[in-house]
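Here's the structure, in C-alpha cells; my notes come after.
Removed: one protein chain of the complex. Kept in place: all other protein chains.
Per-chain numbering from 1; labels A and B assigned in written order.
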Amino acid sequence: MLIKDVVCPFCGCLCDDLDVEVENGRIIRGDNACTLGSKTMVGDDRLKAPIRRDGKRWTETTYDAAIEEAAQILLDADRPLLYGWSSTHGEAQTLGIHLAELIGGVVDNTSTVCHGPSILAIQEVGHPGCTLGQVKNRADLIIYWGCNPIDAHPRHMSRYTTYATGFFVKDAHRDRKVIVVDTRRNESADVATEFVQVEPGGDYAVLSALRAIVRGRGDVVPPSVSGVSREQLFRVAEMCKNAKFGAIFFGLGLTMTAGKNKNVRNAIELTDELNRHTKFIISPMRGHGNVYGTNEVFTWITGYPYAVDFSRGIAFYNPGETTAVDILRRGECDACLVVASDPAAHFPKACVEHLARIPVVQIDPHPNATTHICRLQIPGSVAGIDAAGTAYRMDGVPIRLKAVIETGVPNDTEILQKLYNRVREGKGE
Amino acid sequence: MTELLIKNACVFDPLNGIRGDIMDIAIRDGRIVDSVRDGSEVIDASGFLTLPGGIDSHSHVCGTKVNFGRYMSPEDMRAGRTARRGKMHVTSGYYVPTTYGNSYRYSTMGYTTVLEGAMAPLEARHTHEEFNATPHQDMLANTLFDGNWSIMEAVHAKDVKRAAAIVAWTLSSVRGFAIKLTNPGGTEAWGWGEDLTSIRDPVPNFNVTPAEIISTMISANELLHLPHSVHLHCNNLGKPGNYATTLETFGLVPDLNNNRQTLYATHVQFHAYGGSTWRDICSKADEITKSVNARPQIVMDMGQIMFGRTMTMTADGPMEFNLYCLHHNKWSNHDVELETGSGIIPVLYSKKSLVNCVMWAIGLELALLTKNPYQCLLATDNPNGAPFVKYPEIIGLLMSKRYRDEECSTLNNGFEQRTSISSLDREMDWNEIAIITRAGQARALGLAAEGKGHLAPGAEADLAIYPIRCDDVDPATEYRNVVEGFQKTRFTIKRGRVVARDGDVIVEGANATFWVNPTVPDEHNVANDPEFVKKFEEYYTVRMGNYPVQDVYLPRGRCIKTEADL
Partner (left out) sequence: MRVILEAKARKKPFLPVEAESIIPRNFLKGTDITVYEGNKERRLEDLFWIFVEGTAVTPEKIEVVLKGDTSRVKRIGEYMDAGKMTIAGDVGMHCGNFMSGGEIEIFGNADAWLGREMRGGYILCHGNAGHYCASGYRGEKTGMRGGRVEVLGNAGDYCAEYLTGGEVHIHGSCGDMAGVEMKGGQFIIEGDATRPCGNMKDGTCMIFGTVHQMLPTFERTGIQELPDRKVKMTVYKGDIANRGKGVMMVKETVRPDE
C-alpha cells in the first residue's frame, strides 16, 4: 500500500512529501526521503516490552508495573529532572511539562545541547526570520554559517534553498549565490559560490568586522580577522548588500564554539544591520524533528522555551543553572525521566556519570546509549511512524505527523497520561 | 441536567433592551431558560451588576507571533508569575502572558469569548493548539489574507467570485472565522523589505492596490454570507498624517449588510494621526468619527494605548521594522510564504512623551465622539496598546470626566493643544459600557445569533457578575470603585458553570472554537482546480494535503455553515 505526503519526523526539515510503501504492517520503502529519513522510516529495532534492570540483568515487565515504579521514583525525588522531548509529538510534551509542574521538578529539552544559545541570543536581540517558502521563492543569496547541510539536513538545499526553484527564482542555479562559512572545507563548501574559512573560535570577530563594514566603517578592520582576509570580508559584505533577499542559516559552528549565544547574537545583529540596506533573514538549522515544537509548547505553557525549574512552584528559567547538562554535571538532581532523546550519547562524561548514579527511567522504543544507565525503559510508539501528533518545523510551521502503520504500542502521550495520573494519586490529589 | 438560578441580578442586556432591571436568570444545561425547578442551585447576585460574558473582538493571545513574543521576553515572563494552585496551572508573563495566564486573567475579568486578532493560514494549527490551552474562553480566529498570492491574482483579474472561492476553501481548511487584512498589500511588499504608502500604490510584482484588495474582499465576504465583516488593519499604521489614508479607506466601503457593519476597522487610534512628522503630530479623531458617524456600515475599535511597557506584535512587518529603527529594541520578524508577515518588538509608552500622550488621548476621543456606542468598541489591540488587564481603567476613564482630567494633569504639557480630550464632557453610562465590551462585539462579529452577548432565553449562559451596585456607585466621581469592580468578578459563568469566583478559577475549562464553513458549488471549489493545486504544490513548502487543520485540533469545534452566492 502506498501512502503519500508522509511527514518524515527525523530532522528539523520535516519534509512532508514522502511516499511510503507499507506491506504487512511494516514500512518497506520511503521515496523522496534522504538517507537519514529512509533509515528512520524503514529501519526498526525496537524493544517489544518495558524492561527493568535487575542487578546486572534485564527482565521484561508490564506497562502498568513500569509506570507504577516510575511514579514512585518521581514521587520520592527532591529534585527530579525530566529531559528530552524533542522527538515526540507535542501532545506528549504538554503532559511532560504538566508532570514537572505537578512534582516540582526541572523540565528541559534537547535545545540545551544544540540551539539553546540561539534562543538566548533571540532573547537578547530578537529573531528576524521567515518561513522557508519565503527563502525558496525569493532568496538570491544563501549563507550557511557553521553548519553542514549536505550532511545533517540533506534535503535542505533541494527543498528550500540552493537548488529549489521559486516563484521569483526560476533558475536556481543561475540566480542564486551560496556562501559557506566554516572552519574547514566541508561538503557543503564544495557547492558554494564562495567559501570563507574561519579559524576555530573566530566567528564572533568575523561577524563584528562584517557589521562594521556594512555600516560603512570598514576603515577600522585590520588586514586579517581570524584568518579571513580583509579583501574577502569586503567582498562578502558587498555580496550581502547587493542581494535582493539574503538568508543566513547557521548551526552548531556558532552555537557550540566559544562565545555561543554571543556568536549567534552577533549574526542576528549583522542581519539587522543588513535590513537597513536590503531584505535579510536569519534562521537556525534545528536538529531534532520536533525540537522547535518542544520550545513552542514549553513557551506557551510555562513562558520559557527550555530549562524550566518548578522547584519553587513558579516557573524559573536560567540556562547555566536550570539546564540539564549543568544540573547533571553538578550532581544537582536525584532522579531523571528521559523521553525521546538519548542523553548518554550526547552529554559530557561527567553528566552521564551522574545519571548512572541516580534512578533513571527512559521512555523510548529504541535500545540506545541511555539504556545502559537506566533502571527502567518503557517503549512507546514513534511519532510519525506509528503515532500521529503535532510537530513544528525548524521555521515554526506546524505539521501533523501521520501514523503510517498500526502497531498497537501505546504512544508517549498515553504512557505519560498514566504516569501523570499515578503521580497525582500518589500526591493525594 | 444541571440547573442554576441567579437571583437578584442587576442586569444590563443591551441587545434585549434591559437596562438595570433587578431580575432572576434561569440556566439549564448551559443555556438561559425561562425558569428552573425548585431546589436548583442558587447564586445570590445581591443586586450586583450582571452582564453577558465579555467578548474581546481583537486580541493577540494565541499563535506563532504571540509565542514569539513570549519566547523572546524572559524578562516579562518573570514579571508576572503564579504557582500552581487548585485547578490553576502555573502562569508567567505580564504583557505577553502564557496561555493559561491569559485565560485565567480574562476569566477573572468576566470575559468568556475572545477573537484572536491574526492567524496565518499556514500556521493555523499552532493557533488552534494554543486555543485549546486557553480553556476558559470560546475562541475564534481572524484569518490573514492581506498578502495572499492567489487572492491578489484574483483581485488583479477582477474576479470576485474567485476571491470568494479561495476565501471559502481557506477558511474551512484552517478553521478560521473571519477575513483579516493587515496592511493589505504591504505585507507582500515587505517580502522584499518594502512597504506601500497609499491605498493606490501598486503591490510590486502583483500590480493590485490595497484599495482593490479591500473592495474585492468586502464583496467576497458578503457573497459568502460570513457572520463577521472584513476586519481591517488599515495601511500606514502609526505614521503621522495617516488619518487621510484611513478616511480614504472608509470612503471605499459600501453598505452591503442589514444586520451588521460591512467593514470592521480595528485599533483605529493608530490610524488617526494628523500632522506630518513626530514633531507636529496631532489628533484627527474628530475627522475619523465624523466619517464613522455618517457611515453605519463601519464599526471600529479604539486601539487604546495605556502608559507603561508592553509588546507590539502584528502582521504588519514593515511597521514593526520602523519601530525597531526608531527605538532599537529587540526585534523579531516572521514573514509567512504566500500569505502574510509579522513583526514583534517591545515598546514603552511614556507620559513624558508628547507623542504617546496624544496617542492616549486619541483612543478616548474616538470612543467619546462616536455617537452610537455600537460603532466604537473597547479594545487595546492587546497587547499592542496595553495588556487587556487594563480594560477596567479604560472603562473608568470613559465613565468619568474627572478621572480623565486627573490623568491629563500628569501628562506632558504640550499635548493638550494637539487633541480635544479636555473639552469632552461625555461620560458613558452602564448601558453604553455593556455595549462596547460585549453587546457591540456580539453584533459586529455576528455572534448574537450563536447566543453570545445577550441573556434572552436560548442564549448561551455566559455571564459576569461584577461587585458593583449600580445605584450605590456614581461612576463619574467614584471611578476607582468602578475600576476595581471591573477587575474582578464575584462570579464568571461559562455555559452555565461557575468558572471563576473572586479571582480564582475553580474548574478545568472546556472551551469551544467557532469557525466558518462557507459551502461553495463544486465548480467553484478551488481544491478541484488543477491550476490552483499546481501553484500550491510548486510554491508552498508544504503539501496541499497536509495544509488543512485536522478535526483533532478542535475537540469542541462549533462550525457555522453558510451558503455562498456564487
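Convention: contacts are C-beta pairs under 8 Å (C-beta built on N, C-alpha and C of every residue); 3 or more make two chains touch, one makes a residue touch a chain.
These numbers were taken from a predicted model, which means no experiment stands behind them.
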Among A:52, A:155, A:211 or A:418, the residue in touch with the chain that has been omitted: A:211
For the chain not shown, which residue from A:175, A:321, A:353 or A:414 touches it across the whole complex? A:321
Quick one: say which of A:4, A:39, A:185 or A:312 touches the chain that got left out. A:312
With the full complex in mind, choose from A:120, A:282, A:301 or A:383 the residue touching the hidden chain. A:120
Of A:34, A:67, A:82 or A:103, the residue in touch with the unshown chain: A:103
Which chain B residues would touch the chain omitted from the figure, given the whole complex? 72-76, 78, 329-330
What residue numbers in chain A mark contact with the hidden partner chain? 77-79, 103-105, 120, 123-124, 201, 204-205, 207-209, 211-212, 215, 217, 220-222, 224-225, 258-259, 262, 265-266, 269, 310-312, 317-321, 330-334
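To be clear about the criterion, only the chains that are shown with their structure count from here on.
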Chain A and chain B, separation of their C-alpha mean positions in angstrom: 34
Can you tell me which positions in chain B touch chain A when the two form their complex? 64, 67-68, 70-74, 77-78, 81-84, 89-93, 97-101, 122-123, 125-126, 129-130, 133, 149, 191-193, 205, 321, 324-325, 329-338, 344-345, 538-543, 545-546, 550, 552
Sites on chain A touched by chain B in the complex: 4-5, 7, 16-17, 90, 94, 98, 101-102, 119, 122-134, 136-138, 159-160, 165-168, 244-245, 272, 275-276, 278-279, 281, 295-297, 299-305, 310, 312-315, 317, 388, 390, 392, 396-400
